[in-house]
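Of the protein chains in this complex, one is absent; all others appear in place.
Per-chain residue numbering starts at 1, and chain names A, B and C are given in the order in which the chains are listed.
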Amino acid sequence: MTENIQIAQQNIYKPAIMKIVGRHDEAPGVRTMRLEFQDPADHEQFKKTYRTGMFGLYGVYGEGESTFCVASPETRKEYIECTFRQSGRVTSALANADIGDLVTFRGPYGNRFPIEEFHGKNLLFISGGIALPPTRSVIWSCLDQREKFGKVTIVYGARTVADLVYKHELEEWQERADVDLVLTVDPGGESPDWKHRVGFVPTVLEEAAPSPDNCIAVICGPPIMIKFTLISLKKLGFDEANVYTTLENRMKCGVGKCGRCNVGSVYVCKEGPVFTAAEVSRMPAADL
Amino acid sequence: MSELKFEPKIVAFVCTYCTYAGADLAGTSRLKYAPNVRIVRLPCTGRISPMFILKALQKGADGVLVSGCHPGDCHFTHGNYHARRRWMVFRALLDFTGISPERVMFSWISAAEGSKFADLINSVTEDIRKLGPFDQYQQLIKETESPATL
Amino acid sequence: MITQERYRTTVKELLANGSIKMAIGYRLGSTPDRRRPLFIRTSEEADQLVLDSTCMTNLSGYLVTEGLLSDEKKVGIFLRPEGIRSINILAAEYQLNADQIVIFGFDSTGRDVRPLDGRNVGEFSKLLNEIKEHPLQIVKEPLHWRIEKMNAKERFDFWQEEFSRCIKCYACRQACPMCYCRRCIVDSNQPQWINTSSHTLGNFEWNIVRAFHLSGRCVQCGNCDRACPVNIPLRLINQRMANEVLDGFDHFAGLSPTQEPVLASFKKDDTETFIL
Partner (left out) sequence: MTRILFSDKLDNCVAKWRSAGLTVIGPVQEEAISRYAAVEKGTDLSFGTVLPDRSLKELFFPQTEPMTSYTIKKNEIETTDFTPPQGKRIIFGTRACDASGLAIDDPLFGWDYKDEFWFQRRNESVIVTIACTKSDDFCMCTSLKLAPDSTKGADVLLRPIVKNKGWIVEELTERGREAFAIISEYLLESPEPAIPTVIVPEKFNLDTCVAWLQNPENFDSKFWKEISMRCIGCASCTYLCPTCHCFDIQDEGDTYSGIRRKNWDSCSFALFTMHTSGHNPRSTQSARWRQRIMHKFNYFPGKFSVNSCSGCGRCSRQCPVDMGITETLQEISKL
């Protein structure tokens, strides 16, 4: 090598220590936690860099790290909120942690939703099941500066009524006059007192038929839902370039080195997780 | 310099129906035995994976005792027969790879053999005391804790 | 050469009349001394078949590839006696239906290759029993004797030295026809029994556990030993375990497709000397 490479003093794989200051059970196996930074320097760094759409690696020493989105919006940077389903080793350890316990956070990494570009436009949020958290981050970023946007429509569905997450916030959005919320559960998932729709998200979306004019759509959900919702959006006349979605893949480093999150030539951790539907359609479908 | 006397740490994997009950009997009969043993209760000796034994030795046990029902007495009719075969093979493996098989002991103790349990624990403790601390793994563990050399 | 030609013709015939949908054999490799696995589905592919004394790999592991046998069609495979034994084990452990396997048996002494009579695994039982009675020169190599003479400490040091080279590429596992588990113990992380790191401790744990899982199942085909990129003498440890079950339980792995796995069965009069 001809010249020395300047190395940052800190190990780039070293996480910040976070304290759990609040937790809330959203649905069976799904929990939201509010985390606060222990080191003001880490917090400053977070405040400087965090934008809606970015993700982080949440971890418990001894168990490992696992990747999911930051569910709190860029308009609220005093804390980090994350929502996860308990399924593997790390999420089980996180779920076992109590208020006051310390966990770790590494990030924020990845790209962001270009919220300024949404100014003056109508917004359509479509989400399914446990994928509301990334959408929620965008929703609150917009609702916290509501005057800058046009009509806001949220379509959210889950398998059953119990599986709906952020129930308290759904109520809040329901009551707001400036938000149009469409809730649905899969057929068979409704409870006796369910007052909203029954049906799959793409069908419900087509029934609601939001206008594609001057509208940005943000979709998050399981791959199968995304696949069919994109078809519905096309039917409704949405342009792929105005449809945003987030991709998720297994990650270990979060900074483009460990080599596992790429879909085709795209590194989800560096160039994602936010992509337009147009970008996604250029990726090899078999790798998704 | 005062040298601390070596007290062996022994982990005993026992089946709940016979040996654990035997240990209970030893306790209720007020039999005294060496306090060096930590008992891990399992449903049956057939449930005892060789992994348990290796892990115990690796994590600092000086000896391991595995004990269950006498042949024919198994609560699940033949769990201990399966276990017996497995131990025979496992001991050969320990022997071949040099993990001293004399530190891993096996026994049959029924629920009625409280005194056999007490005696066994005493003799096992003495045997292990004679063998001294098990430090074969220490070098390997130290290696995992030290930074990369090159 | 005659054996090779005869088998080429046989494979072509069986493919043509639909008796088998595929045959797994060998073809020339990237250098003159190498042979690589070949999947024969057409007559042209059959022409690439090579069968000589350098065809060492036990191919039976390919039979448990997901979906290969699920259509219940027959698959042919070229096997040495060890390979035939591993088919028996796979059948005994319900990993495949032995009737779906058409065996093209062969063996070699020096450079000569000779075919083995039979197509179905059952037809080889006489041969396998003979091998059991007269273990075909299970060669006791110098290294083996060296280990036999060592005391516990020396053996531990020896294996520690050997395993310190391991890079955990799992070539041994992947090459082994007996390692068909969908999820290996080292891949399970709740709990994580074996350290995934390839420091000597993690390597030691991994190799010992693999040896234990193979005791009474290993047929000494040598796949793991040949696959190891860092030349750990894995054959020694597996051979020792095989001898152990032969001496202890008169169990010779892979004698028949209905043979009970030695560690999943027992005899009430198994005799041991060490239980207190």
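The definition used in the following text is that a residue touches a chain if its C-beta (ideal position, glycine included) is under 8 Å from a C-beta of that chain, and two chains touch if they have at least 3 such contacts.
On a predicted model such as this, the values are computed, not experimentally measured, just so you know.
K.L.:
Name every shown chain in contact with the chain that has been left out of the document.
P.N.:
For the complete complex, the undisplayed chain touches A, B, C.
K.L.:
Using the document's definition of touch, tell me which of C:Asp117, C:Asp187 or C:Asp250 contacts the absent chain.
P.N.:
Considering the complete complex, C:Asp187 is the one touching the chain left out.
K.L.:
Of A:Ser87, A:Gln145, A:Gln174 or A:Ser211, which residue touches the hidden chain?
P.N.:
Candidates A:Ser87, A:Gln145, A:Gln174 or A:Ser211; residue touching the omitted chain: A:Ser87.
K.L.:
Just the residue numbers, please: which parts of subunit C touch the chain that's not shown?
P.N.:
Output for subunit C: 29-31, 34-37, 39, 57, 61-62, 162, 165, 167-171, 173-175, 187, 195-199, 202, 223, 226-227, 229-232.
K.L.:
On subunit B, where is the contact patch with the chain that was removed from view?
P.N.:
Here the touching residues of subunit B are 144-150.
K.L.:
Touching the missing chain, which residues of subunit A?
P.N.:
Residues in contact with the chain left out: 1-2, 4-8, 11-14, 17, 61-66, 87-88, 91, 100, 102, 104, 223, 248-250, 252-253, 255-265, 267, 270, 284, 286-288.
Here, only the chains that are shown with their structure count from here on.
K.L.:
Based on Cα centres, what is the most central chain?
P.N.:
The most central chain here turns out to be C.
K.L.:
Of all chains present, which has the mean Cα position farthest from that of subunit B?
P.N.:
Result for the farthest chain: A.
K.L.:
Averaged over CA atoms, how far is the centre of subunit A from the centre of subunit B? Could you give it in whole Å?
P.N.:
Roughly 50 Å separates the two chain centres.
K.L.:
Going through subunit C residue by residue, note those that touch at least 2 other chains and give them in order.
P.N.:
none
K.L.:
Can you list the residues on subunit C that touch subunit B in the complex?
P.N.:
147, 150-160, 185, 193, 195, 197, 199-202, 204-205, 208-209, 211-212, 215-216, 237, 240-241, 244-245, 248-249, 262-268, 270, 272, 274-276
K.L.:
Please output the residues of subunit B touching subunit C within their complex, sorted ascending.
P.N.:
For this pair, the touching residues of subunit B are 50-51, 54-55, 58, 71-72, 78, 81-82, 84-93, 95-101, 105-108, 120, 136-137, 139-141, 143-144.
K.L.:
Tell me, which parts of subunit C touch subunit A in their complex?
P.N.:
Answer in residue numbers: 189-190, 192.
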